[in-house]
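One structure, pasted below without further comment.
As you look at this complex, bear in mind that one protein chain is not there, while each of the others sits in place.
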Amino acid sequence: MKFKGKSWSMLSLLIVMAIVASACSSNNNNAAGSENGSSPSSSASAPSESGAAPSKNGNNPVIAVNANFITLDPHNTSDTLSITGARTMYEGLMGFDDNMQVVPVLAESYEISEDGLVYTFKLKQNIKFHDGTDFNSEAVKVNIERILDEKNNLRFRKSFAKVSKIETPDAATVVFTLSEPYNAFLNKLAMGLMISPAALTEFGTDISKHPSGTGPFKFKEWVEGDRLVVEKNPDYWQQGLPKVDSVTFKPVPENGSRIAMLKTGEADFIYPMPTEQVAEVEGDGNIVVDKIDSTIVRYITLNTMKKPYDDLKVRQAINYAIDKDAYLKVVKSGLGAKLDSTMSSKTQFYSQQPAYDYDVEKAKQLLSEAGYPDGFDAEIWGENDSESVKGMQFIKQQLELVGIKLEVKSMEGATLSDQINTPATPADAKIQMWFVSWSPSSNDADGATRGLFSSTMFPPAGSNTAYYKNDNVDKWIEDANKATDPETAKTIFADIQKQIWADAPWAFLGVDQVISGKRNNIEGVTVLPDGSINILKAEVK
Amino acid sequence: MNDHSTVMGSGAPGGREQAVVPDKPKNPFGQFLRKFSKQKLSLIAGIFIVMLFLVAIFAPFLTPYNPDTPNYDKMMAGPSADHWAGTDEYGRDILSRLIVGARLSLAVSLSSVFIAAVIGTILGLLSGFYGKWLDRLIMRGSDVLFSFPDILLAIGIVAILGPGLLNVVIAVAVFGIPSFARMIRSVTLSVKETLFVEAARSIGAKDSRIIWRHIFPETVPSVIVNLTMKIGTAILAASSLSFLGMGAKPTEPDWGAMLSMGRDYLSIAPHVVYFPGVAIFLTVLAFNLLGDGLRDALDPKMKN
């Protein structure tokens, strides 16, 4: 028994170690939070290592993102990050400004015929692709034909499916003729980026690894999974741009690590900035947090063809039972807005609707009227990322107060997609509620409506997982698309939003903010409402 | 032992598995107690584990608050007199969740290790006793199972079976099977050569009887040691699954889920992560220490 004392002391030492470790880190963090400006030692020691530069990375800023680039073929992207990558090197006839409004880029001007069928573009002159070849009307034609060629099976084909004819009367003019009016066409053109025809001929399907566009940056290297580096295009047609020598994108999937990189200066800009940490870094003088409203809406679809959600009162009750302010506070750390229509205020033709204000009594009353005075058992599906899990858990807590006992089923994305898309008919669908988000990739009202609410878009054909069917809405969606006058389209979309809002096929939750963090010496890097990053005007001060 | 794969048997991740073949002591239990009580650290670990089990069993009576009741006005409050371990991102009492979580974490790890032990032991006994093609089949099978990163196997299983407590148990169990199978096989091989098995065989005892009555008891110490050590591994594996979003049930206060959900708050409210982290650390540590002590006490070769 001689070592009894020793082993006790070892065990207590261990516990002390654990506590010290925890106290140590938490103290340090508190210090970082409270001592404004004087900030962690890392930034103090950094310059001595890298030669007293204002930024660790000099005039070559590093941007940390949360996913991998999948492809750099601008006609075949379906994820926002790959679109970001493509847009650093490529441009389209049209493009998006920082508010996601469509503006001319490679087009000098455009004209739309009275019947909405003929779009005539005048192109900017003297623009060259990175490989030195000219950008002209022929190049536009080659690109659109590539997209339209069924054999290529490119993601963007459906965006241009209504194009029936492309003519090039001269090198600076392109004329598109559509088979029917399509008022989202300019948005689609903003997505259709122009590749050098010479490069296309040379590399064919390998174009993803040899990008050549007209954009502000040229391709330097892409190490799949590690980094994408683009360098300054010295011959860029916009004078004085770009202002940095190169930009490096790095995928950093773990939130904590991404934010650590920003703190240490290894990254100059990060997106997304985890909402949980915003409050903390806002106290750090070296870091600036940018927040703008996004086009990403968060909601819960309610299967309107399944009991008890087929009853409007039940759907309304669920909407009243959720405290949207608490949702923003708990799930979004207070960063975001309530969703007050079927789309974000940043999306084309948005029209505000009257809120379903939080009212537990009203919710209970509606439930009794519907025949469920004691509530019912329900199931909610969602992905297994921490945001969704957190959100679903919150919804569970909220609905419990009106007697709805919710079981949370979080699934891996691909499994969930399979569960949702396997049933061939609404009758087979097992889905009750789905905690999900949506953002229309080209920010047009059609993209925020048709796939989600048209009865032709029940899974597996589309994403109408509420199995929402309203004949008026179906008809209006068609009408709106063909309306040649934007004002008419706007009125129709207002009706659509009003009707859907009243029918409540969703529990409407919130609109995300896109939040990015940057070192204070970085200027001009912006995140668009759809979550794509624009580095055109990036600058290191 | 003239068989090479005993070497491989000791290569499992997370723990040392060595064949423990005891001789026949006169008073095995007394001897065990005498030896085990010498292992101070293990003794303390054992007491810790007993207490943990008591906490898990009486959890509903011990929680100061309802572990599921949110309080949105008191989110992520640090430790205080009211909430000894602070509150989490929904304002729930972390201590209460840890107490209820002890139950869940122990249940998941114990049941998955137990399943692995039963299946692994049966396979190991059959493989070692019958040898030949059956042995090859089972051993090559466990080679194959071994050759995949364990977490991948778990991801695959959870993906196929869907999320849920039971499926996590199965996933964690599956990658524990080969280590048990290999270890028990090597014990079986050596016991098979011993005199009393020969004797039983010569008087015409049935195979099943020989395996069950003569060989199986000899493997028990090894099983117990490996079982104890694997519990720690299982707790960690379950928490890794939570990290990848494939954990049991995100709404339940499972320690791994608490840890992985809380990691986004590491820099603003560290207590949300540290308490579950320390709970996991101490528990796994205790099981490993206990396992080490048991091995030393049960292994006759370790006599001083």
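Labels for the chains are A and B, by order of writing; each one numbers its residues from 1.
Simple rule for what comes next: contacts are C-beta pairs under 8 Å (C-beta built on N, C-alpha and C of every residue); 3 or more make two chains touch, one makes a residue touch a chain.
One rule holds for everything that comes next: contacts and distances are computed from a predicted model.
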item	value
Undepicted complex member, UniProt protein name, chosen from "Protein ImuA", "Phenylalanine--tRNA ligase alpha subunit", "Glutathione transport system permease protein GsiC" or "cytochrome-c oxidase"	"Glutathione transport system permease protein GsiC"
Residue among B:Ser96, B:Ser127, B:Thr251 or B:Ser267 that touches the chain left out of view	B:Ser267
Candidate in contact with the missing chain, chosen from B:Phe48, B:Phe129, B:Phe146 or B:Phe216	B:Phe146
Touching the absent chain when the full complex is considered, from A:Ile63, A:Ala260, A:Leu302 or A:Ala321	A:Ala260
Touch list for chain A against the chain that is not drawn	3, 6-7, 10, 14, 21, 24-25, 28-29, 32, 40-46, 68, 70-71, 73, 78-79, 150, 153, 155, 157-158, 205, 208-209, 223-226, 250-254, 256-257, 260-261, 263-264, 266, 412-415, 417-419, 421, 438, 441, 447, 451, 460-463
Chain B residues touching the omitted chain (full complex)	2, 4-5, 7-8, 10-11, 13-16, 18, 38, 40-41, 140, 143-144, 146-149, 151-152, 155-156, 159-160, 232-233, 236, 239-240, 243-244, 256, 259-260, 263, 266-267, 273, 277, 280-282, 284-285, 288-289, 292, 295, 301-302
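The rule we apply is simple: only the chains that are shown with their structure count from here on.
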item	value
Cα-centroid distance, chain A relative to chain B, in whole angstrom	42
Chain A residues touching chain B - in the complex, by the definition given at the top	3-4, 6-8, 10-11, 14-15, 18-19, 22, 25-26, 29, 32-33, 255-256, 259, 274, 276-277, 279-280, 326, 329-330, 383-386, 389-390, 392-394, 396-397, 408-412, 414-415
Residues on chain B engaged by chain A in the complex (per definition of touch)	40-41, 44, 68, 70, 72, 75, 89-90, 158-159, 162-163, 245-246, 249-251, 260-261, 263-268, 270-271, 274, 277-278, 281-282, 285
